[in-house]
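Following: one structure in C-alpha cells, then a few remarks.
Now for subunit A:
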Amino acid sequence: MSATDTVVEGVVLCRVGGDRLAVLPSDVVGVELPDAKCPYAGSLFDGTTPSPADARLLRHELSGLVVDALEVHAEPLSLMRVPPALRWVVGGALMGFVQVGGSLWPVVSLPALSRHLSARSGAVRS
Partner candidate 1 sequence: MKGVAALEKKSRWLTGLSTVAVFAGLAIAVVYAVAALSFPPGTRLVFGILVVVISVGFNVAGDALEQRRLKTLRGLGDGTIAPRPQALAEAAREAARSPDVSFGLVLGLVGGGAVLVAVTWPLFCDVPRATVLRVGFIGVAVAPLTAVMANLIAWPRVRVVLRALVEAGLPVDAAYAAVPARFELKPRLVLFAGVATLTPLLLVADMAVTRLSKLAEPGGGGAMWPVLVLGGLVLVMVAACASLVGSVLGAPLAELAKETERLARGEYGQPRLVPGEFETWAAAGGIALLEVELANTTRRVAEATSSIVTSTTDLSSGRSEHLSAAEEQSAALAATTATTEELARSARQIALNAQRVSELARGTLDAARAGKSSADAFTGAMQQVREGNQAIADSVVRLNKRVQQVGRIIEFINGIADKSDLLALNAELEGNKAGEVGRGFSLVAAEMRRLAESVMHSTAEIARLIEEIRDATNAAVMATEAGVKATDAGAALAQRVSEGLARIVEFANLSSDAMQSISLATGQQQAGTDQLVASMADILNSTRAAADASRAMESTHAELLVVTKELDGAVRQEVKP
Partner candidate 2 sequence: MTPRVAELHRGHLVFSCGASLYAVPAETAAEVVTLPALTRVPGAPVHLVGVFAHRGEVLPVVDLARLSGRPLDDGFKRAVLVRSTGGAVALTATKVLGVSQLEGQQERLGDSGLQAHLRGPARAPAGEVAVIDTDGFFDFLARGGA
C-alpha cells in the first residue's frame, strides 16, 4: 500500500447489474425505495434499467442514486488512488478504489456524482 493512500471508515458496497460501485456512508442520508426522479447507477455503465424487485435509493439530500443491491462494509479500508487517466471520469466524482473480497470497488462521491448527473441531464435537456 502506497504511503499516499488514505483510509476510509467503511463503505457502502453497491451492485449495479454485473458491475460494482461503492460510496462513503457519510454521503448517504438514507436508504429508500427507488424514486423515478433519481438516476439509476446502471446508466454509468451501459445504461441498463434497474432490477425492480430489490432496487434501493441511496438518498443524498434532494437527489440520490438507484442501485440494484447494497451492503455496508463497516471496517476501515485503504482508498487506492485514481490513475491520472481516470481522474476526469464522472466529473471527477471517482474518489478511488477499495479492495474487498479480492475485488476492486470504485468509490464515488455521492454529492459529486449527483451534481455531475444532474448537470449532465441538464446538458442533455438543454
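In picking the candidates, the idea was that all candidates are chains of the complex that A comes from, given by their letters.
Basically, a residue touches a chain if its C-beta (ideal position, glycine included) is under 8 Å from a C-beta of that chain, and two chains touch if they have at least 3 such contacts; residues count from 1.
In this text the structure is predicted, and so the values were computed from the model without any measurement.
Enquirer: Please name the candidate from 1 or 2 that touches subunit A in this complex.
Expert: 2
Enquirer: Flag every residue of subunit A that touches candidate 2 in the complex, lowest number first.
Expert: 1-2, 19-21, 41, 44-45, 80-91, 93-94, 96-97, 99, 103-106, 108, 116
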